[in-house]
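Structure provided below as structure tokens; questions to follow.
All protein chains but one are shown at their positions in the complex.
Chain naming follows the written order as A, B and C, and within any one chain the residues start at number 1.
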Amino acid sequence: MSAQANQAMPRWVDLGLLPLWNLCVALAVAGLVVLAIGQSPWQALTVLIHGALGEARGIGYTLYYATTFIFTGLAVAVAFHGGLFNIGGEGQATFGGLGLALVGLALGPHGPAWVVLPLMVLAAALFGMVWAAIPGYLQAWRGSHIVITTIMFNFLASSLSVYLLVNWLRPIDSMAVESQSFADSARMPSLHSLAAWVGWELPSSPVNLSLVLALLACVFVHWFLWKSGAGFALRAVGSSARAAHYAGIKPRQQVLMGMALSGALAGLVAVNEISGVQGKLTLDFVAGAGFTGIAVALMGRNHPVGIVLASLLFGILYQGGVELSFELPGFSRDMVVTAQGLIVLFSGAMATVSTPLFARLFGRPAASPAAAQVKTTEAQHG
Amino acid sequence: MTSTCDAARAPSAARPAVQLHDISKRFGAVQANRAVSLSVAAGTVHGLVGENGAGKSTLMAILYGYYQADSGDISLDGKPVHIANSHQAIELGLGMVHQHFMLVDTLSCLDNIMLGAEPGFFLRRAAREVRRELEVMMAESGLHVHLDALVGDLPVGELQRLEILKALYRGAKVLILDEPTAVLTPQETTQLFDTLRRMKEKAGLTIILITHKLKEVMALCDEVTVMRAGQVIQTRKIAETSEADLAQAMVGRKVNLGRRADAKPAGEPILLQAQGLSLRAANGVPALRDVSLQLRAGEIVGVAGVSGNGQSELLEVLAGMLAPQAGRLQVGDTRFDAAEGGWLDPRQARHLKVAHVPEDRHACAMVMNFPAWETAVLGYHELPSYRSGLGGLSMNHREMQRQTEAMQAHFDVRPRDVSLGASKFSGGNQQKLVLAREIGQAPTVLLVGQPTRGVDIGAIEFIHGQIRALRDSGCAVLLVSSELDEILALADRVVVMNSGRITGELAIEDCDEKRLGLLMAAQPESVA
Amino acid sequence: EAQPAVIFDMGGKFDKSFNEAAYRGVERWKKETGKTYLEFEISNDTQRAQAIRRMAERGASPIISVGFAQASALEQVAKDFPKTQFAIVDAKVNLPNVQSLLFKEHEGSYLVGAMAILASKTGKVGFVGGMDIPLIRKFQCGYEQGVKATNPKAEVFTNMTGTTSTAWADPTRGGELAKAQFAKGSDVVFAAAGGTGTGVYQAAKDAGKLAIGVDSNQNHMQPGTMLTSMVKRVDVAVYNVLKGWKPGLSDLGLKEGGVDYALDEYNAKLVSPALKAKVEAIKADIIAGKIKVVDYMATGNCKY
Partner (left out) sequence: MDEILIGSVIASTLRLTTPLLLCALAGLVSERAGVVDIGLEGKMLFAAFAAAAAASVGHSTALGLAAGIAVATAMSLIHGFACVSHRGDQVVSGVALNMVAAGLTTVLGIAWFAQGGQTPPVDASIRLTGLVPGWSEPAAAQAALGPWLGALVGHGLLSHNALVYLSLALVGGVWFFLERTRPGLRLRAVGENPAMVDAAGVSVAKLRYAALSINGVLCGLAGSYLTLAQNASFSPNMTSGRGFIALAALIFGKWRPVPTLLACLLFGFLDAMAIRLQGSSLPAVLGGGEVPVQAIQALPYLLTVILLAGFIGQAVAPKALGRPYVKER
């Protein structure tokens, strides 16, 4: 405590070395588990890194996974800045997928991509928005706790989507619970096809134009939260509803708006997964990304830049994990889940455990408490 | 600077109960305490005064084991001690009433008192025992609290008594009080001081009192120590000093808090007029009953009253934070009628150039985790000058920071740092920032509550000057304060509130503490 | 020579059900031939195409996809690798380099339905499905036909476990569903619900009722109360693909031994010779085409 208070760490230690160290600790513990089940941790690590970053295709997959996490991470972060814990990214993404698929199926065969795709993106955002706005409304006007309602809405979304898929959207002769395939104009172009278009050969991978959309979403969220008046109001409500009321901001509207935006972002997951990769509405396409978004947002300190980095980390873990199960017989996918959990634990929840150690090693007396403060505000505001 | 008087060697009539020797404490770059020595004689009241941030609270927190000193020693009753945590401090007979209440709102008074010192595993039996002891203690000390009431439901005066009772119950022989009167009414203060005096005499209690109110020091203390910038400036017997002397020692220059009479032009236009305001609080108790009020350009109207008699609600209703059940309001040419449902809201209030400095700056006036420059535009964030680009959707950070710099410079907010988090400023500086913001847009009406609560004497002088200057420029000011001195020093006209009504109105010439006190205490004749 | 590859679907190769059956098939082949194979377990939608492509690029052949959910992924990849041999279980892919292995689950379900009602003392039997998806309705529809054809007055209680993928791994809820059916008077329950089935069989055991397993022979799981299992010989099919791949559609029913009911030492006491004789007769009728079992997948409804 006193070491922390009296010494400030250089920025590169705080933002670079320390996170790296935490990651290493997590990997070391995961390595122990790997060892315990009779595998070689070192081999596992090299396969993981090489699989995720070693080749163009692996990188493509990594980016594709990261895209989804950027959306859900941003969704959690936006709500968080409004003082809301949106645990319903799962349902909002599912619902977004429904909206996207309805538009895609209805318009896909009839319009060109530049008309259909934007409409699909809008539909995904809109459906996600609605699915989050209802709990937002209930929280603001009826006082229903957002954590419960969003959990319930996750279940409701999946019931609805199973019902629609099984009874209405599924082609009658198909065994699989999925909609018809979209027309080409309703598919988000993949990056390798775009690259081929300008004469650049890339191996095929699912990373698609949604990645650009995700990065745009980051820029937008950053602008929204810290540059726009609306974001100012949202953050004010998130920090102190009473002060916001004093300042003439209407907390209820902000809660509604914060959730709506959060839901819209979560809804965009469908653009990547459904329009970008599957090309048809499938069951369970969200596959826990909504929950992973919580970890992503919190590890990224609820800041878009942090979220991109955390998403990349998770992308690497997902893709590297797949490679691991390809390459190492007996290395099950559950081992990958375990490693991910350990990384969230050590790099996220226990991120400060080693701080005193590093403060002692690299610390220098702070110039002034004000200077120390500037650093943390920057961390928050980028 | 004459830090000649080493308190440790200061002549003391009785044996010292508490001795602090060469205590130093550093927070980051801030030297909060610099070789502080202090000796408090047993059975006396020792005052500790100093500007905001002088290091008083830190020193006491060290004595109470809440912080560890970087260097220095502590002795109690002449024996050197090491106080590693509050638990040990309590065992050593120290009791502390913190600057901010250390109470749990959702628990009863009794639970709050016995927490940490329960005389048994089962609460029921323990509570019975504690209640018996407390009843004796309350009778002896004159400190009365409703033991079964929830803390959240009680007025601050009672909470203050509760805090003291809590310390006494733990067998405190040395009682440290950190700004105990900041939130008390004059009546409550007098009552508290009577009690403290009695306990000093009867029980031989040693008391250390931190306060910004020099009058109180003179009234209660036997000795007083002045701190500035982490150091002891002087320690004096009370008979050997005066308010002016202390003020000068604290601030390093002469301070004038007295009233400055200004001619008040009569017949100025009415800028705000309220009629028949009635408000029922959430629990159904009427908070305002048929309150009518006019504010004219160029006058300061003081609202006096024992806290909890509707002053806060009046302020909030006029600022649009609460909508009354009945009443009418006219601000400039705009009219509102509660019966028709459309009451002023805070946003509209600012459009109508009504500025509001709320009573509770922590919960209300600032967003604690915003940096200063965001806090400095709160409420005014929709002004065109703070907007830029994208049709006004975007905010103009450069302008916001520039304005904040100007505010900080103009109001001498320290530290002069626009990016520092709002919570990191001391109370006095937070208050200055809020005031700067509210005055900054040249309001026509200023509603201000407790403008100098917890603020040191130098800052009070400055804040008073600003309010006067605003009045002189033609603004109408409504001042709610529990400090009669403040009202007497600033107001041109005083209204007194009691049980949600205005029970009297006096021109400032006719005011004195006694008359006001009588109006404030008067039983409302018939409450229909 | 190319190494074969198997891609298991979401449940994983130890799902005690059809993935596991496929696993047993390759393992048998491995033991007999001493050769090795590649494998992968899917954990999300995207990995299907990724996994199949990876295997194809590595030169694996034949590549066997287990589960209908892999159909579209397989179709994509198989087009890109016309020389590689592919096979898919539970779905039909019309490509010259793909062997599609379908099973007539309705026939097997009909048979165990008949067996259930014959073993029932109350004339009421139950069905617990995982998620309400077409494949499960196919099981349910066949089962119902078997029950009703054998005893027109019989009642069948049908329950689905849930609407998310946890429906396949929720033994607690499975157990509750079974208990609810027992309370309504049913005394035999057929579970087609993946890992959820464990709970159903346990509940039957606890209540002293009978249960019917699915996909693999699950009789050993609760000896004494497992009436039988509706086995789907994915293992045999997969083994046969490895032995000799041939393109086109194989639709495996009772006749081909693709589906069947299981009889072993664990349920020998429950299946009296009389019961066995009746069931064998029905089986023979189906094989002979005397009994036509409606396939839910073909008609999109369960009208019979």
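Methods note: contacts are C-beta pairs under 8 Å (C-beta built on N, C-alpha and C of every residue); 3 or more make two chains touch, one makes a residue touch a chain.
Owing to the predicted nature of the structure, the values given are computational and were not obtained by experimental measurement.
Colleague: What are the shown chains that the left-out chain touches?
Modeller: Looking at the complete complex, the unshown chain comes into contact with A, B, C.
Colleague: Going by the contact rule already stated, which one of A:Cys24, A:Val115 or A:Ile148 would touch the omitted chain in the full complex?
Modeller: Touches the omitted chain: A:Ile148.
Colleague: Out of B:Ile23, B:Ala69 or B:Leu103, which residue would touch the omitted chain in the full complex?
Modeller: Reading the full complex, the residue touching the unseen chain is B:Leu103.
Colleague: Over the whole complex, note the residues of subunit C touching the chain we left out.
Modeller: Here the touching residues of subunit C are 12-16, 20, 132, 157-160, 162-164, 166, 169-173, 175-177, 179-180, 183-184, 195, 198-199, 202, 205-208, 221.
Colleague: For review purposes, identify every residue of subunit B that touches the missing chain, sorted by number.
Modeller: Interface with the chain not displayed, on the subunit B side: 57, 61, 64, 66-67, 85-91, 96, 98-100, 102-107, 111-112, 114-118, 120-124, 126.
Colleague: Write the list of subunit A residues that the hidden chain touches.
Modeller: 1, 33, 36-38, 85, 87, 138, 142-145, 147-149, 151-153, 155-156, 159-160, 162-163, 166-167, 291, 294-295, 298-299, 332, 334-342, 344-345, 348-353
FYI, only the chains that are shown with their structure count from here on.
Colleague: Which chain, with its centre taken as the mean C-alpha position, is closest to the global C-alpha centre?
Modeller: Chain nearest the overall C-alpha centroid, as shown: A.
Colleague: Based only on mean CA positions, could you tell me how far subunit A sits from subunit B in angstrom?
Modeller: 45
Colleague: Based only on mean CA positions, could you tell me how far subunit B sits from subunit C in angstrom?
Modeller: 75
Colleague: Under the stated contact criterion, what part of subunit C meets subunit A in this complex?
Modeller: 12, 38-41, 43-47, 49-51, 54, 68-69, 71-72, 90-91, 131-135, 163-165, 297, 300
Colleague: Please name which positions on subunit A make contact with subunit C in the complex.
Modeller: Subunit A reaches subunit C through residues 61, 64, 155, 158-159, 162-163, 166, 170, 172-178, 181, 206, 273, 277-278, 280, 282-285, 287, 322, 325-326, 329, 332-333.
Colleague: For the complex, give me every residue of subunit A touching subunit B.
Modeller: Residues in contact with subunit B: 2, 5-6, 8, 223, 227-230, 232-233, 235-236, 239-240, 242-249, 365-374, 376-377, 380-381.
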